[in-house]
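Input: one structure, supplied below.
As you look at this complex, bear in mind that one protein chain is not there, while each of the others sits in place.
By letter and in written order, the chains are A and B; residue numbering begins at 1 in each of them.
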Amino acid sequence: MGRLFAIITSATVLLWADRAPADVAKVGLLADFTGAFATWGPQFREGVEAYQALHGKTVKGLDDKLHEIQFIYRDTASQGPDKARQLAQELVLHDHVRFLCGLDLSPHAMALADISKEAKVPVVIMNAATSSITRMSPYFVRVSQTVPQDVAPLGPWAAAHDIKRVYTIVSDYAPGYDAEAYFIKTFKAAGGTIVGSARTPQQETNFSAYMERVREAKPDALYMFQPAGSPSVAFVKAYVERGLKAAGIKLLGGGETQELFLPNFTDDIVGTVTSFHYTETNTRPANLELRAQVKKMFGDKAVPDIATLAAWDGTRLIQEAVAALGGDAEGLQYVDFMKGKKFDSPRGPVEIDPVERDIIQNVYIRRVEERDGRLVNIDIDEVKMVKDPWKIDHPPQAN
Amino acid sequence: MGSFGLTVLLDGISYGMILFLISVGLTVTMGLMRVVNLAHGAFAMIGGYVAGYLTQRGCNFYLAALAAAAAAAALGAVTERTIYRPLYRKGELAQVLLTIGFVFVATGAVTEIFGAFPYPVVFPPYLTRPLDIGFRQYPAYRLFLIASGAAIALLLWLVLDNSLYGARLRAAVDNPRMARAVGINVSLLFTSTFTVGCGLAGLGGALGAGILSLEPAYALKYVVLFLVVVIVGGEGSFEGSFVAAMALGIIDTLGKYFVAEAAPYLLYTAVFALLLWRPKGLVPPRSLA
Partner (left out) sequence: MRRARVVAAIGHAVPWAIAVVYFFAVPSDLDFGTQVMIWILFAMSLDLALGYAGILTLGQAAFFGLGAYTAGLFAIHLSPDPLLGHLAAIGVTMLVGALTGAMILHTTGVTLLMLTLAIVSVLSQYANQATDLTGGDNGLQGIRLDPIFGVFEFNIFGKTAYFYALVVLFGWFVLARRIVHSPFGRSLDGIRQNPHRMRAIGTPVWWRLLAIYTISAAMAGSAGALSAHATRFVGLSVLDLLTSGTVTVALILGGTRRLYGGFIGATIYLVVQDYSAKISPFFWEFVVGGLLIATVLLLEGGLLDFGPAVLRLRDRWQAGQRR
């Protein structure tokens, strides 16, 4: 009996050890492909596939060896961090991936901190936007954004554009709290007044009571932070229905007006001003290249968004790292290679912070307008190379 | 302050009307057939999607709402005969499980066909604008909800209270054995009632899409709310579900206005307290009282 075990185990171990030939570098991408957050996974995948179709799956290392970068997709199925952790563990132990990436939700990324350290696997974060994440493991590199980074430039912009009194309404969860804190902080610092604040349940679609309170407070503008999908659509609808727009109260926001979600709104949303790190109508060559490639591969209905973009940039970083260091470098060597990297992303110029491993990028102030019968975001201002403000407020502790 | 009180009242009532419209079918089926039908929200969702599909292609909103009711009713009739019938003899647990299974299938189907994003119903332009109601501007859509909800409630009340069908239904809810004994065709009554209940849910799903947004998670997200209305009102009680829907609509709106931070707890704490106080609901039908 014991012998049989020995044979079975050694056979299985051999089998698995043999799975990854030397010239294939596997990359595990974790995201939600089903469930409540099912839009993320497919968008990531399109970004990866578009990049690889245009720039090749194979890179030539300095050692003249060819390395194929192979992505393995795993569905966290909107089941939370436990699932993400378990899948990551499998990808590391079973599939021997050299990199992990994807990660739409912050808790998923956080749950991977221990694994990345124990397995020494670099993790390229393609969305998860809570500031503190990159401090949780030296193997984390973020190519997406942080909530404070996107929000902070809006306060000073509003104060400089005749908006003196603002009411804030955010969704009742951690990113909402971050957005609320940074909008209020930067707006007050620029001389503005906050006349009221409210937090709404996460999946709220009945905003009438909140809008009544805003009406009574008569602010110059209303700042919102709502999850994409039904809550933000219902929010804008209530804002118009309750006569706030007619009363001249401006609407400020962030990710709610992304191109992907604009078709869900009516032209009620025209005039909304948001701050964000990617504007779909920018005419930089890199953006045109990304958009043309995605439309070519996935049809006219495909809409590249921040997930596509981050996957595109993340794939680029991973492929360049393998090209420079080969397929068998230490995890931290790859991370060191990515630190301080500057390149032209479709969103504009970006840099990976050499200390924090977080992205530094322009943040754009945009207004929703109607062009040729379609709703689009148009840049009206930009703040160059914004570093995550939370990191500036919370300097790394000296060891 | 008076005008403000009236506004909050209107908001609460219009929200309550939608809850009532969708839940009334559920209360009758739960009271009559003793089926814990967690899939009721799925019928409302399907109705809503039908209306969304049609109105997005330029169909008249009212026709689309009727089509939504018809589609949900037809689906209700078919499922009653095939899936629900074997359930009547099984325990509550089996019913809960099977109907959740149905919800999963419906959610998967909707995601496949219509995608994971919210799916809008296109309302006529005059319903999307605020209307002058004397002391202020008020959303026309909400007034429309109150009017149509009240009209349907009145119609239902007339039918239930004055027609032979209503008398049979009430008899069957209050005492199913006696009803059978006096020669009421209970099987036909079940099918027709279930069909009408699902039709109303479909109608509610279409009309209420401006407040309860359509998305694949709809069936699961709101069914708890519908169940709350039914159980707080008292299973099988038409009046009870009306009272409960209005009460919940108004409590929810007031809570959000005055104690926004506690709003998420408020509804469930209220339900908890109400049910401990009156485990059989606010207005239980005679058979249970």
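Of note:
The rule we apply is simple: contacts are C-beta pairs under 8 Å (C-beta built on N, C-alpha and C of every residue); 3 or more make two chains touch, one makes a residue touch a chain.
Treat the numbers as computed from the prediction; the structure is a model and nothing was measured.
Only one residue from B:L63, B:V78 or B:V105 touches the chain missing from this view: B:V105. Across A:Q86, A:S197, A:T266 or A:Q333, the single residue that touches the chain missing here is A:Q86. Taking the complete complex into account, B:A94 is the one of B:V78, B:A94 or B:L188 that touches the chain left out. Across the interface with the omitted chain, chain A contributes residues 5, 8-9, 12-13, 16, 33-34, 41, 74-75, 77, 79-82, 85-87, 89-90, 92-94, 106-107, 110-111, 114-115, 118-119, 130, 136, 172-175, 177, 201-202. In the full complex, chain B touches the hidden chain at residues 30, 36, 83, 86-87, 90, 92-94, 96-98, 100-109, 111-112, 220, 224, 227-228, 231, 235, 261, 264-265, 268-269, 271-272, 275-276, 279-281.
One rule holds in what follows: only the chains that are shown with their structure count from here on.
Averaged C-alpha coordinates put the centre of chain A at 38 Å from the centre of chain B. Contacts from chain B toward chain A in the complex involve residues 4, 7-8, 11, 15, 111, 116-118, 120, 128, 130, 137, 139, 141-142, 210-213, 215, 217, 221, 252-254, 256-257, 260-261, 263-264. On the side of chain A, the complex with chain B involves touching residues 36, 38-39, 172, 198-201, 203, 205-206, 208-210, 212-213, 216, 229-230, 233-234, 237, 240-243, 246, 261, 264, 266.
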